[in-house]
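Omission of a single protein chain aside, the complex is shown with its protein chains in their original locations.
Moving on to subunit A:
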Amino acid sequence: MSNLGGRLSRRGLMGHKALVGTLMLLVAVASAFPLIWMVLSSLKTPAESMQIPPVWIPRTPSLEAYEKVSGVINVSRSMWNSLLIASITTAGILVTSMMAGYAFAKYRFRGRTLVFSVLIGTMFLPPIVTLIPLYRVIGSIGLNASLAGVILPNLANAFGIFLMRQFISGVPDDLIDAARVDGASELLILFKIVAPSVAPAIAALALFAFVYHWNSYLWPLTVLQGNANAYPIVISLSRLLSYNRGAINTGLVMAGATLAVLPPLVLFVFLQRFFVDSIVSSAVKG
């Protein structure tokens, strides 16, 4: 970056570098500390959790806390529920967003701007605004306390449509017209020709949707009231609340938190390039 080659003496530059380096280190440590502490604490024995001054790094890492978590909540069932919710929702969002994004990017039709504006407007609506009637709507179609009730209302969202429209707009019309001349149907064109050329954006949307719905809490909590068999991991975790007082159960609570954090974090570490690119494009192009 050119501005940092500004007028600084050699000593000034060294001092500047030291300051920047120190700041970066401090920020990284502060940012990473809670999660590192979470993992370390999940590996401590109850005795170690209680010690004052605290033991930062467990001397004999043990998985005892993880075993105890499975005694309190049904870990495999909850993880499975989370996986179902997140992956089915993501698949739905991908299909509906690609279709609508394609229509907004490549068709001219009456009311296009109006429909698009209304859809995008919903992006800025906090979920609590619709929660009460939505709860009743889902109940009245008999989907209360079921995974279907959690999934159905989220199968389409404005952010996905917006993102897909942005990227599909960049696909050359010639490519699409050529396929039309060959007699390909519009759906075939979308999934066989347009989709591959916006693959990175689709990957980004998939990851966003998956992580968002893996993590989502308010809606499943509201719909699933009482049906513990259908709880995703984030709701099951709140059962650990009663173990939250006192230091003795810190390991247990942190083991549960680690389990819930792991899938989204692992996905992120491997695929962060897509995440960052799509945020940047949604901000810059928007």
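In the analysis below, contacts are C-beta pairs under 8 Å (C-beta built on N, C-alpha and C of every residue); 3 or more make two chains touch, one makes a residue touch a chain; residues count from 1.
We adopt the following convention: contacts and distances are computed from a predicted model.
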item: Omitted chain (choose from "Cytochrome c-type biogenesis protein", "ABC transporter permease", "NADH-quinone oxidoreductase subunit B" or "CoA-substrate-specific enzyme activase, putative") - UniProt protein name; value: "ABC transporter permease"
item: Omitted-chain contact residue, chosen from A:V115, A:A148 or A:I193; value: A:V115
item: Residue of A:A65, A:I88, A:A103 or A:L147 in touch with the missing chain, whole complex considered; value: A:A103
item: For subunit A, residues in touch with the removed chain; value: 1-8, 13, 16-17, 20-21, 23-24, 27-28, 30-32, 34-35, 37-38, 41, 49-50, 52-54, 95-97, 99-100, 102-103, 106-109, 115, 118-119, 122, 124-137, 140, 152-158, 161, 186-187, 190, 211, 214-215, 217-218, 221-222, 234-235, 237-238, 240-241, 244, 247, 250, 253-254, 256-258, 260-261, 264-265, 267-269, 272, 275-276, 279-280, 283-284, 286
